[in-house]
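Partial view: only certain chains, each at its native spot in the assembly.
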């Protein structure tokens, strides 16, 4: 099977780091097809940016559906996820949702540890959106807001380990999610320094994409699909899919 | 004061109908500046369409901010609302949110009556998003899915009156919201046929925009604004605002 890994951020080095992890998780089970946004932002970090990215994600998926069995949206806020699930007849997995759902099946209460306090409210809302706030112990971040997203995993490594330990000892988490694409790959490196299960969201998302595909669910006859629609100004592939909905 | 009324749907006749109501509500208090989307869809009716519309709404606002005191997003699903609140230094009001908040201050439990069952889940989620599900008695719609959105208010008038009465008698609502831009203007026409308060969302949104402006809240120093960001492929006005955030 082939998984389209859509990075809604424009930073190619992030896509590369996530692809490496994705390929490790998927080894022997799935091929990873990485894709980096060529419109939008270097790194999405607000609701406004995520709203703009949602439309870009839908276009990226529509243009690259050929031969694909499942899609991973590789940004922690899951931009475009609910729309993509309506439009495309295959499993679409969001990094945050997959991390949260996996955490809830591995332990009892999970924390999100990330690199900047600017993410706290948005990430907390992501968790609330999944419905699992009742098992969420909150977001822990360093106090400094300004970070270099390309080197944050190494720059803040010690802080993130310390924050994960606080999440376990003080907040009562037994699973820690390292939130945000810039932290991709850090989980296995620090796992032995944290007295809890540590989750890498991109690994969780790829594993969930494989799992959901393996269930063999049939998508084409779904009653919930939007009616066919004409549109103006959309990328051709996306416009075509939206115009075809009624045929299915 | 001047209120920008942004219709994210491309149907000009809807904008005109909503502008007429808006001007009645605002008479002597505010000038209405109507704007119809030139990209996107004739009528937004799914999450995917709303996600695409959100980016379009942010562009439309950015390009027309000059001399504006408040913004109304004139579509019931409030596309772009949370992002617009982050980016722009003035009150931004969504039609659904304004209708729901106003309903909650006029009575005890509110229903949404609309024209197609295709809207039910999305509109229920809109209400949930406001936090006021506890006072919501549900969505009532006709069973037929196919409608002409340009004539639905007159075509289904009798059905909508009947549904509003069911919402009051069986569901226990004492306020009925007529949901969706195609029903703009119907509320005062049928109010005397419904034993409850009937709300026109566009009227509510315009009135709330005036109210929120009158509070004189200062927007410019807000700590919650996103950091400045470079971007690619966005409309120039929106790109410029996103790049300037840090300066404020």
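Note that the chains are named A and B in the order they appear, and that numbering of residues resets to 1 at the start of each chain.
We take it that a residue touches a chain if its C-beta (ideal position, glycine included) is under 8 Å from a C-beta of that chain, and two chains touch if they have at least 3 such contacts.
Fair warning: this is a prediction, and the values are worked out from it, not measured in the lab.
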Total identical subunits in the assembly as filed, 2 in place
6
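Criterion: only the chains that are shown with their structure count from here on.
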Averaged over CA atoms, how far is the centre of chain A from the centre of chain B? Could you give it in whole Å?
29
Under the touch definition given earlier, write down the residues of chain A that touch chain B in their complex.
10, 38-42, 45-52, 54-56, 58, 80, 82-84, 86-87, 118, 121, 145, 224, 226-227, 229-234, 238, 242
